[in-house]
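Only one protein chain is missing; all other protein chains are in place.
Per-chain numbering from 1; labels A, B, C, D and E assigned in written order.
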Amino acid sequence: MTKKDPLEIIREISQKISKLEIRGATKITIEALKALREFVKYAPKENFHELFKDAINMLLKSRPTEPAMQNGIKYVLYTYNNLAKKNASIDEIKEAIEITSMKYISMIKHAIEKIVEIGWKRIPDDGTIMTHCHSSTVVRILIEAKQRGKSFVVISSETRPMYQGRITSRELAKSGIKVYHIVDSAMRWAARHFKPDLALVGADAITSTGVIINKVGSRLLALTAKEFDIPLYVAATLLKLDPRTAFGEYTPIEMRDPSEVWPDAPENVIVLNPAFETVSPEYIDGIITEFGIIPPSEVLRAFKELYKEIWQISKEYRI
Amino acid sequence: MTKKDPLEIIREISQKISKLEIRGATKITIEALKALREFVKYAPKENFHELFKDAINMLLKSRPTEPAMQNGIKYVLYTYNNLAKKNASIDEIKEAIEITSMKYISMIKHAIEKIVEIGWKRIPDDGTIMTHCHSSTVVRILIEAKQRGKSFVVISSETRPMYQGRITSRELAKSGIKVYHIVDSAMRWAARHFKPDLALVGADAITSTGVIINKVGSRLLALTAKEFDIPLYVAATLLKLDPRTAFGEYTPIEMRDPSEVWPDAPENVIVLNPAFETVSPEYIDGIITEFGIIPPSEVLRAFKELYKEIWQISKEYRI
Amino acid sequence: MTKKDPLEIIREISQKISKLEIRGATKITIEALKALREFVKYAPKENFHELFKDAINMLLKSRPTEPAMQNGIKYVLYTYNNLAKKNASIDEIKEAIEITSMKYISMIKHAIEKIVEIGWKRIPDDGTIMTHCHSSTVVRILIEAKQRGKSFVVISSETRPMYQGRITSRELAKSGIKVYHIVDSAMRWAARHFKPDLALVGADAITSTGVIINKVGSRLLALTAKEFDIPLYVAATLLKLDPRTAFGEYTPIEMRDPSEVWPDAPENVIVLNPAFETVSPEYIDGIITEFGIIPPSEVLRAFKELYKEIWQISKEYRI
Amino acid sequence: MTKKDPLEIIREISQKISKLEIRGATKITIEALKALREFVKYAPKENFHELFKDAINMLLKSRPTEPAMQNGIKYVLYTYNNLAKKNASIDEIKEAIEITSMKYISMIKHAIEKIVEIGWKRIPDDGTIMTHCHSSTVVRILIEAKQRGKSFVVISSETRPMYQGRITSRELAKSGIKVYHIVDSAMRWAARHFKPDLALVGADAITSTGVIINKVGSRLLALTAKEFDIPLYVAATLLKLDPRTAFGEYTPIEMRDPSEVWPDAPENVIVLNPAFETVSPEYIDGIITEFGIIPPSEVLRAFKELYKEIWQISKEYRI
Amino acid sequence: MTKKDPLEIIREISQKISKLEIRGATKITIEALKALREFVKYAPKENFHELFKDAINMLLKSRPTEPAMQNGIKYVLYTYNNLAKKNASIDEIKEAIEITSMKYISMIKHAIEKIVEIGWKRIPDDGTIMTHCHSSTVVRILIEAKQRGKSFVVISSETRPMYQGRITSRELAKSGIKVYHIVDSAMRWAARHFKPDLALVGADAITSTGVIINKVGSRLLALTAKEFDIPLYVAATLLKLDPRTAFGEYTPIEMRDPSEVWPDAPENVIVLNPAFETVSPEYIDGIITEFGIIPPSEVLRAFKELYKEIWQISKEYRI
Partner (left out) sequence: MTKKDPLEIIREISQKISKLEIRGATKITIEALKALREFVKYAPKENFHELFKDAINMLLKSRPTEPAMQNGIKYVLYTYNNLAKKNASIDEIKEAIEITSMKYISMIKHAIEKIVEIGWKRIPDDGTIMTHCHSSTVVRILIEAKQRGKSFVVISSETRPMYQGRITSRELAKSGIKVYHIVDSAMRWAARHFKPDLALVGADAITSTGVIINKVGSRLLALTAKEFDIPLYVAATLLKLDPRTAFGEYTPIEMRDPSEVWPDAPENVIVLNPAFETVSPEYIDGIITEFGIIPPSEVLRAFKELYKEIWQISKEYRI
């Protein structure tokens, strides 16, 4: 790899993120920050400042509903700004960006370790658990529970249009967990039929009032869980909290390409492909975070306590 | 077509019904009864009685959750039994079966005409209507409303695994109706986004207490409609009432082939493919029937009043 | 009373109805039919047919949400049509119209007698009853209960913009009943404060599925009653059922003059003055009718049984 | 048994009914009517009329919340009145009373046979069923289901203060059904723990709008069933419908002796011992009656259709 | 202004507050504290201490449900007490009171600035917003949103008996916002008709568990919002929190003069005129505060963090 276009690195990763070739909030975050580190390595000193801003913007736009990544990028941006203000040398800046990127990656990894450590204990032995879409955190919790000797069954819904539920089903089955796999619209049928003990999903974003934004269909799972009073837990790092929501803004809901749903839809049929939807806090029994299992209303306060710096940055760097 | 194996006619149609090549309660019913008429034409006199029973059983088994067809077949069976008891000639029996079959077909067609005539008036002008799956009655109501000058938008969900929602979207769009087409799990998102005025679905079966059995996903639509207090109407002929439910039995829910959902599912993943689910009467604002728009609790009584003979047969011919 | 313009009689009464100088479904009905009888007396034979149709139309338009009157007028129209078809003489027709009008008035009066006879028993002794707006039937039930020796308190809301609740409060107080009078928006406060035993309202119209249409604010009372599980009863003659609703049509909701609400509203403020709103059957514990206390889902069937002829007319004379 | 005081027969049975030595609506009804027949045998002709009225009143007062018995007694009273009006001889009257009593006993027995025949089919195979108190009809349905080869588990609550739930548990266990027996307040715990498929109770009385009156605690079971969307069925003959409720009256709720609850309660502690409470129709998925499985709103109509005479009597003999 | 009776200043302002000539929590607070400052200027040194206590009490009693003012007065009282304990001179005390008053006024003004800055972002573009009564904070948020280029419609209810809703409608219309103005009882009708995106109200008081106390009718709006799952936001400074509620006390609900409702009410009609009612936290999606948008359960903690001194005073000066 002799000469590399540094923005190309960012462009490539942004596209992979955008096309769901890289998916899952944690992976996206890690890959984005790794790319940033890589970018820094190859970016020429001459026009480093402009290139860096382009890189930042490109990444932020790759998926609009990913606060974990956005918090990470802002974290790096904060370091950059501080040094830039002080007229630090490009080399100093580059090194600082690399270190900050790695630090954020380690923060998110550590957060997930803790969530898994806490979460597996909530999996009821001989129980039935419903999930939707693919959350690597949820999958890890379930596998951990299995490895700790718990026996249980998982109901997994396919998650149209991109079938991420199949990844979940495959990974769980590979770990020896019994999986019932259904179409998304069979959620309520499955809840009536199997009477699950728990519903467990991940989150793509969390707002200041404890609203969860997750894969479209999650609210239907929440409505189903409510109907049968099945406890619904969300497993997610607090790094997914979108601090802008505390200041009035809405987290945007990503609308994806209609062709993912129906490539050859006839004329006059407008295909809509929203990626996410909200789950209101009254549907959520607990959020399994690196801070412990907390009620949804506690997320902002826990975020402020654990991630003071990011909170500080957010107040200053509101866009 | 010189020589035809009469049971082959029945087998062919049964398979088409089973494989969803013929779909929709009304079409299934009409085709099944036409096949019976055809069968009768070619069936040899010698072993007519055995062949007839085989034919009946083959049809009844083609799809378990289709009372409209089952009521029709029992209607024919009733005529057959009356004549058989009286030792009528095979020719007399054949003629009677043909006439009864045609009569039932005409009954169901007439019922749907009336439903369309009543139903289109409930479509709100400048409104938004949600539907799920494909019901020819619902589609006809909507097209009628359009042709009568009403302007409205329809939200149609794709209906995995067989995508019957695409048929709905295509037919409506062809009639000049604006259609938003979504994945099934985006139902609640669409309701929040578009705030529909009405939800309208068909039914595959109706029970004596006004429970509706319809395509899996219908209950999720009902939960969504409840959340926003969107009126939910069901358009269905009372001939879909399953009279066995008045005598304690449950209408069976058809489980279809897993390969429709995930043909190459990995080992240890058990794919379940329920075709239908129940919608309880507390979710239903009205059933648009040939008897008028009635509350769900009225179905059995309306059925008894309109279809006295079939009710009588049902009491006698419970299986 | 030398010479009278017969249409003037109708016009006068129509305006009084329209301006709420005559109000309450029963009174409106009686006055409209009396006017029709009066009209007939003075209408010249020459152009009787045209005049009669004009009179009918004028009355039907005076208030759109009054099925009790509309059923009455259709009842008269039916008689007229039968005779007209048979080429009966104008004298014969006139006499028949007079008789039919009186008969309908007697039907509605008799219905209300029965409702009062049944309804007063549901008033709990030493209880608290909430009502909204002014229903002469409700007032009569309460006064009857008082006269039969029951002791109770009534919470009455003023009913903006026309303050019909004041009529209720005044009439009840005159009969020695203790009344708490509140603004409409204090309904929920009053329910929390007084913990009523019963909510009791009248109805302006009833649909085929048991939806009640009553003075705007009634649904807020229903929501309040639901919150505290206070039984909500509706006292109304089945003659208020709007048969068109069985055939798909909606009962129109009358929009009244904005100046009733805010005569000197500033520019850019659009004042809306809906007179009625719907109360869905799931909020109603029972309808006190001339047929007994029945669940809302039973209204159409009871109507058909009690008023076969009007039902018959409705099927034929749908407009 | 040479000489017997006829009123003593009635007094004895009334006390046994009152003290719950005879319990269960069906048994009470049968014993009351048998006693009436016995009474008639021994009642002297001289003052038969007074004695008969005394007997009737004594029985009616033995338990106020027992329409099945009251309907039976009114049925007999009707016959008596008809003959008395015609000045029939005492012998004729006696014979007629005997016949009518037996006829009503046979009607109620037949009704329960049909309910059992229908009801057992609703018991889900490999399912879990919750019940409360002791209903002989419910027990018979469950035993029938067991004998027909169904396998299931029953959760039975003890039913303080008289522990009728123990009778239920004992009878079911004797028939080989696995029973979990709990205190009444553990109902919701058991529903969470065992996730039952069905709740099934009897009824002591039914009102014209489909409200069920049953052993205190039934509403708590209904609230529990609602929380988990467990279908709640009521198995009861329509002869338990209290026709007075159609005419405005309330079915009285029997208050029993405080000493049943706490014999040596300290001063200032007022012990209340209500025997029954209401279950509103919105909690009930179906009533298993001799008329089929119907929604609660259909009870009055079904009663009128099946028991025209008793309905007729009720309209005339309202007390 | 040569010689002024200092208590007269307080009396005058107290009466204006009491008669709603000054209304809105913020205005009341500002005017009360300004009056206190004015009072201090004119109060003679001789009996300053008694006069000051009289002034404080007069203001506290002017409206019982106004914690923003009460917190302000206690804030001043705290300063007074500290100095009085230290035997400071009257001049020192006077100066301190003036400064503290101004400081509190500035605190509340600043809080509202922040709320407006946060709140306008939550106003959905092309949306419909419901409000009730008149909250200057809500009006400012809406006008800010309009000025920032958002386009939306507001539904405003008149708010009997004092018609504060007309003020809201007028102010919004003057700012070019399209307003639909309705009677209070048409709230639910308007929600069904216009399907609002948001409900937004102010608050008069907030309790330690996040209960909101606002103009009577607010709970009806909350019930309506719940029915259609319309997000309900409350815009209010945390200075409206009533700290006594953390220590067990209830915030009193002001009962106003009946003549505001019905000046010439007939005898035996007891007119009740409650000014406020509670909205429970389960109805509230977020509270827009100077601390950010938070769930209702967070109010006490946010108050403690932002206003440590007032919290401290409250613990000591509980009355």
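The working rule: a contact is a pair of C-beta atoms (placed from the backbone, for glycine too) under 8 Å apart; a residue touches a chain by one contact, two chains touch by 3 or more.
Bear in mind that the values here come from a model prediction, so they are computed numbers and not experimental data.
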Item checked: Omitted chain - touching chains that are shown -> A, C, D, E
Next item on the list: Could you tell which one of D:159, D:237 or D:289 touches the chain left off the display?
Entry: D:159
Margin query: Using the document's definition of touch, tell me which of A:6, A:24, A:119 or A:217 contacts the absent chain.
Written below: A:119
Notebook entry, point to check: From the list C:54, C:95, C:227 or C:260, which touches the chain that is not on show?
Noted result: C:227
Notebook entry, point to check: Given the contact definition stated above, which residue among D:74, D:122 or D:181 touches the chain not shown here?
Noted result: D:181
Checklist line | Omitted-chain contact residue, chosen from E:208, E:237 or E:289 | finding: E:208
Margin query: Even though one chain is hidden, which residues of subunit D still touch it in the full complex?
Written below: 132, 157-161, 166, 169-170, 173-174, 176-190, 192-193, 215-217, 219-220, 223-224, 227, 253, 261-262, 265-274, 277
Next item on the list: Tell me where the left-out chain touches subunit A, residue by residue.
Entry: 117-122, 282, 285-286, 288, 292-295, 297-298, 301
Next item on the list: May I ask you to list the residues on subunit E that touch the chain which is not drawn?
Entry: 208-210, 245-250, 280-282, 295-297, 300-301
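Following the convention adopted for this analysis, only the chains that are shown with their structure count from here on.
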Next item on the list: With contacts defined as at the top, give the pair, B-D or A-D, that has more of them.
Entry: B-D
Check: What is the distance, in whole Å, between the centres of subunit A and subunit D, each centre taken as the mean of its C-alpha atoms?
Finding: 59
Notebook entry, point to check: Rounded to the nearest whole Å, what is the centre-to-centre distance of subunit B and subunit C, using the mean of the C-alpha atoms as each centre?
Noted result: 40
Check: On subunit E, where are the residues touching two or more other chains?
Finding: 192, 227
Notebook entry, point to check: Can you name every chain pair that touches?
Noted result: A-B, A-D, A-E, B-C, B-D, B-E, C-D, C-E
